[in-house]
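Sharing a structure here in structure tokens format.
A protein chain is absent from this complex, but the other protein chains hold their places.
Let's look at chain A:
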């Protein structure tokens, strides 16, 4: 089987990649002197990064390096993030093709010629360095590819079951996936879009439902350091833009009439409602974007904040309480992964349904 061979190769490659440990080096300053900063730790975990930071062992960070790809004015520059030696304060300079780069707060800056270190203005923005276009494979991009490949494997296997058996009872993985797909069809697509028009939108709804769900779940796995894909506003923005485009391009005459010239109300009211409806068109995807982003990010922040309590109080006596609470929140988060995927899909279907609704008066 080609698919099975591919599966074996993929998972072996994944485990090799995970067991590959990047170059570990001692940080220049003594870490023990620094006071624990909960906000910094939480933001470090929630934000995107150029490496998978696994654990600090004896004061040395152990992490998996990821490639950095930059588009500068002199062309493409690539190197591994291990060349920064875990430095995030902009002191470690990497020289490539005569250009020098530093990493400061997970952003790659290109130093101006003959500059030896970053200078900052009052708002802590570097003044003597420029930002090249960063096309790096960050940990979010990496986790997104992993989830895409996992989804492809799951759904291709599911499709093969139906291809082989002639409408018999689904076996194997198809038996697990069929109720979920039927749930999206019967509980989301049919009631929101309507029995006649839902089929055209099923591929989109299934895609966003499973893609959001699997990324939410991957975000909760601690060992891969919670690559916070669905808690990244760029990710949710992209999905919301897709929903906006699908809604706008499937809008019928009735939908546009309701936006620009609301039927059944007096003319002054029509004029008054037009700008509100136009703003509403854009507010819907924006609220989709913020809802998913804030829910997932807030979940991560709560779990990490509860864990930080141990280090803030500097006593082990708090540990049972905070571990118990973060376990509790963690269990709620598992439910939230599914609920947020469901809400995003339901609201997308609702908006599509509003756009394709026929006039009934």
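In this section, contacts are C-beta pairs under 8 Å (C-beta built on N, C-alpha and C of every residue); 3 or more make two chains touch, one makes a residue touch a chain; residues count from 1.
One rule holds in what follows: contacts and distances are computed from a predicted model.
Trainee: If you had to name the missing chain as UniProt does, which of "ABC transporter permease", "Rieske (2Fe-2S) protein", "PTS system IID component (Man family)" or "ATP synthase subunit c" would it be?
Mentor: "ATP synthase subunit c"
Trainee: Would you mind spotting which of A:89, A:199, A:287 or A:315 touches the chain that isn't drawn?
Mentor: Touching the chain that is not displayed is residue A:287.
Trainee: May I ask which residue of A:298, A:323 or A:354 touches the chain that does not appear here?
Mentor: Among A:298, A:323 or A:354, only A:298 touches the chain that is not shown.
Trainee: Hey, which of A:55, A:159, A:339 or A:359 is the one touching the hidden chain?
Mentor: In the complete complex, the chain left out is touched by residue A:339.
Trainee: Please give every residue of chain A in contact with the chain that is not shown.
Mentor: 187, 191, 287, 290-291, 293-295, 297-298, 339, 342-343, 346-347, 350
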